[in-house]
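Every protein chain except one is present and positioned as in the full complex.
For chain A:
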């Protein structure tokens, strides 16, 4: 669900193409953000390269998770900083929306894939890791170029087009992984607490995961159609701009 290129962000980037009255990041913030986005682009490239090398070395695409486990955890968790960026106002996006998207990625990385070791060999993990990797490389380079006011059309096109395939691909990988985790969660009682206990509280992680899966049903179409709508706006705007040149 968070596989797409940050669907609800201020999609026209910081390119300054829109006559926004917002203050925008100062020079220091811009410098920091460029570094942040370059580092993240590099990080996800490392993951991409790691996947390719592991595939070539093993000769199969199964169980590639282990070869990129550490950089995946590091760079995906690092994205939590983006919530801070919104809260500080150096990025013109909604804190709530960004938090929601980043948290859902972090949830999948830690609370599902890391926590339920048995799913780490599932092919569905590769499905969402590949989707995330391609999406993030494009997304972070998009932000980098936008901040430098030099956005190649190819990157913009890629960001607003590839999601059409990557987003459903990522969502499928995520859902299949959660589904695969269910029996192991049920069996081990992972993250669950049952009555009686002195806090008079109970939590069933198995049921929680099922509710998470169900929540994809209303949320995914909304985000997907939002991105499609953004695509029409952004890419047609550029077409007109190009025509008038």
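Just so it is clear, a contact is a pair of C-beta atoms (placed from the backbone, for glycine too) under 8 Å apart; a residue touches a chain by one contact, two chains touch by 3 or more; residues count from 1.
Throughout what follows, contacts and distances are computed from a predicted model.
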Name of the absent chain as recorded in UniProt (options "Very-long-chain enoyl-CoA reductase", "Sm-like protein LSM2", "UDP-arabinopyranose mutase 5" or "Translation initiation factor eIF2B subunit alpha"): "Very-long-chain enoyl-CoA reductase"
Contact partner of the left-out chain, one of A:94, A:202, A:222 or A:236: A:202
Footprint left on chain A by the chain that the document does not show: 195-202
